[in-house]
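The full complex has more chains than appear here; those shown keep their coordinates.
By letter and in written order, the chains are A and B; residue numbering begins at 1 in each of them.
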Amino acid sequence: MERPRHQGMAKNTYMRWRLPLVCLLWEVAMIVLFGVFVRFSPEADAHWEEEKRDMNLTSDMENDFYFRYPSFQDVHVMIFVGFGFLMTFLKRYGFGAVGFNFLLAAFGIQWALLMQGWFHSFKSGKILIGVENLINADFCVGSVCIAFGAILGKTSPIQLLVMTLFQVTLFAVNEYILLNLLHVKDAGGSMTIHTFGAYFGLTVTRILYRPNLEQSKDKQGSVYHSDLFAMIGTLYLWMYWPSFNSAISDHGDAQHRAAINTYCSLAACVLTTMAFSSMLQKKGKLDMVHIQNATLAGGVAVGTSAEMMLTPYGSLIVGFICGIVSTVGYVYLTPFLESRLHIQDTCGIHNLHAMPGLIGGIVGAITAAAATEDVYGKEGFIKAFDFTGEYKTRTPSVQGGFQAAGIVVSLLMAFAGGAIVGAILKLPVWGDAAAENCFEDDIYWEVPEDEESDAYHMHNPDKPASP
Amino acid sequence: MERPRHQGMAKNTYMRWRLPLVCLLWEVAMIVLFGVFVRFSPEADAHWEEEKRDMNLTSDMENDFYFRYPSFQDVHVMIFVGFGFLMTFLKRYGFGAVGFNFLLAAFGIQWALLMQGWFHSFKSGKILIGVENLINADFCVGSVCIAFGAILGKTSPIQLLVMTLFQVTLFAVNEYILLNLLHVKDAGGSMTIHTFGAYFGLTVTRILYRPNLEQSKDKQGSVYHSDLFAMIGTLYLWMYWPSFNSAISDHGDAQHRAAINTYCSLAACVLTTMAFSSMLQKKGKLDMVHIQNATLAGGVAVGTSAEMMLTPYGSLIVGFICGIVSTVGYVYLTPFLESRLHIQDTCGIHNLHAMPGLIGGIVGAITAAAATEDVYGKEGFIKAFDFTGEYKTRTPSVQGGFQAAGIVVSLLMAFAGGAIVGAILKLPVWGDAAAENCFEDDIYWEVPEDEESDAYHMHNPDKPASP
């Protein structure tokens, strides 16, 4: 039974040949490129026994797998369940939220393994991958999931795959500039993941501005149970964020410290979010949108500095501020951005990722600039900022300057890249829906006939469930 | 649109200034106290390289982070998703269950880091925190989540924050008496977390007795999907409980053993819960309330003894008994407590935490008293009960006596503390709801207008969704 309100569809959202074509083409490309380039790193290769001997390692425990795999799995959950379910808050877009996030992330991690591999793990013509590459691929895709949040409900799966292709590429370039050319520290990705991903997504949604979006306004809200599904996403992001920010830090104290700082920042963030959510609403009631999102800003904002000696109280302060900034953003800034700047930001990523990401970059720059040998210890100081080789003589204040430059580069890459990709996505060939059909799973998904109404009305046999 | 039934509200539940004030005040206090007191432990500090040399460690793997971080993350999930979702079974209190649990736990872990830090990690004027402190803070908050279960749906968020402040304080004192003064073993917290938390909560709910609670009786039940949300909480608690009971045990065999014992106890508990759930109901049908709760009693009841040589079959026996005790409690004891003793226990924590916690304390005392050098080995015996220093000459039977004393102390602390805190919470300034508005998110939360009914009725265009 076709639902009547779809009869007015002006746009061709028929996916039958286009979506399979894109999926298969790109997967075949992945196989070919992996075949040519990707091999196991020494720690995942069967020659490991010899490697161990060469490196004088006495225990299999020294394999990087055991240092990072638990954190990898937590990050993996954040990308697929965290982001996926966070976006299920929309009443009729749960399939799209969790399903398209699944699709773009599954493609994105493959492409990210290649792109990041060419830049960072390329040896004698091969990309050698291990668990750290898997984490980095998940990180890279995280920035795409963030951008997805801005355009949620308004794009076709093909557009998402196209965006993923380009955004992963740009991410890898930006990451290379920051980490290798500017020698910037950003283990939790305040700049590379959040600032870049969010401003990229906001630029894309600006380009894809839909003037008639109020036609689907009734579907932009949540229902009771969809808000609970979204809380699954929120909590997994919140709980595992310490793993996110510590996953690729140096072994030992750096991973340990990053987890503690993130834990503290997130805890503080919850309290200020609750405070301002209640304060900014006339009736003083808490708003699920804030709880679902702004509570996470504290994790974003210590992404750069968590592995540094930010200290627990420093982390609390950052979380304190970001809960406020993010909640205020949801109340005042998101409506402003939509009405004045024509930026339609479905999930409010400006409040959750863009502003906290910028704050995170700045906090990182300050923390780096304020570093002293006294606080870090002589060896710890060099290890923390990798002041070796050609960077042997770099001072903390110079490092702080480069950190700040990293923010600017990430912003420029995001704006320029977002503009170009937005323009590409605007082409009328990708099968996006008309304004009145946005935020509606029925366009791209087989949605079960609502026999549920049958279940709910089974006590009323005289009231038919469907006409 | 204001819903008509709220017009009868007699109490002032307006949170706009009170809740933000409490949240901000307490978070500022946390920042100040963290600034004065909290620093990184040597294993999380950038001086770790020097520490490693001093301690003659050859590998970063020896950092406690790698011994405990995976368990920490599991415990973290139990506190926020486990307890949070377990309490979403109420049909219209899902936001409050998962949201208030989030709020109180986020505040509680900060305050617990301080309180437990002063007692256990205080060195030269500073609290030095590492991953074990994070676990202990989560544990401490676990006892607050338990108490929350008794008063679920009947208290304002401010009351919960006040309760958290006091309960965490008392928890830390009780824990100090047990672990340091009595030298009692309680790695999984049968006494410190479950017995204390549950009897504390039951005392509070007794003091806050609401004679007219039947006015909101229609909201005290579950609906189909809310029961499934609750099962998410149940399963995460059940699956990760081996991590909970082993998280702070000694490295090596103790952690290993604690996980195995807990795994066994929980498995047995499921079978007896199912058996008695069916047996105690005339129609022989299973009751979701039992499955959601009583299946977990086996984890509570090996909290003290899991790291000891309880043995797998000993664990099965404990789980076997607790599934029965807990299920029988739900069927017969909870109604009795409510009608005769005026203890309104929303989640039935008496059955899930109080009785199994007591059993856990007793099993721990017996297991300790029965310990022999033969079973533990000479070194293992000393290590398992920490019979060193001033406790060098303590015998197992004396240890068993002290374990039993620990139960009594925990009970006394719970009753006394619960009575005082209950009296404080009874003050008419905290904004709790009237009896007819209990178990209803609408009081403290922006609840989405039920456009869902629109979704369900979309086939009936002639039947309006809202009047």
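Methods note: contacts are C-beta pairs under 8 Å (C-beta built on N, C-alpha and C of every residue); 3 or more make two chains touch, one makes a residue touch a chain.
What you see is a predicted model; the values in this text were computed from it and never measured.
Visitor: Every chain here is the same sequence and 2 are shown, so how many copies does the full assembly contain in this file?
Guide: Total copy number for the complex in this file: 3.
To be clear about the criterion, only the chains that are shown with their structure count from here on.
Visitor: Which integer distance in Å separates the CA centroid of subunit A from that of subunit B?
Guide: Using C-alpha averages as centres, the distance is 31 Å.
Visitor: Within their complex, state which residues of subunit B touch subunit A.
Guide: Where subunit B meets subunit A, its residues are 14-17, 19-21, 23-24, 26-28, 30-31, 34-35, 38-40, 43-50, 52, 59-61, 63-66, 69-70, 73, 76-77, 80-81, 84-85, 88, 92, 94-95, 98-99, 102-103, 106-107, 109-110, 113, 129-131, 134, 157, 224-225, 229, 232, 443-452, 454-462.
Visitor: Would you tell me which residues of subunit A are touching subunit B in their complex?
Guide: Subunit A reaches subunit B through residues 3-4, 59, 61-62, 66-67, 70-71, 74, 91-92, 218, 221-225, 227-228, 231-232, 235-236, 238-240, 242-243, 251-257, 259-260, 263-264, 266-268, 270-272, 274-276, 278-279, 281-288, 291, 295, 309, 311-313, 316-317, 320, 375-377, 379-381, 383-384, 450, 452-453, 455-456, 465-467.
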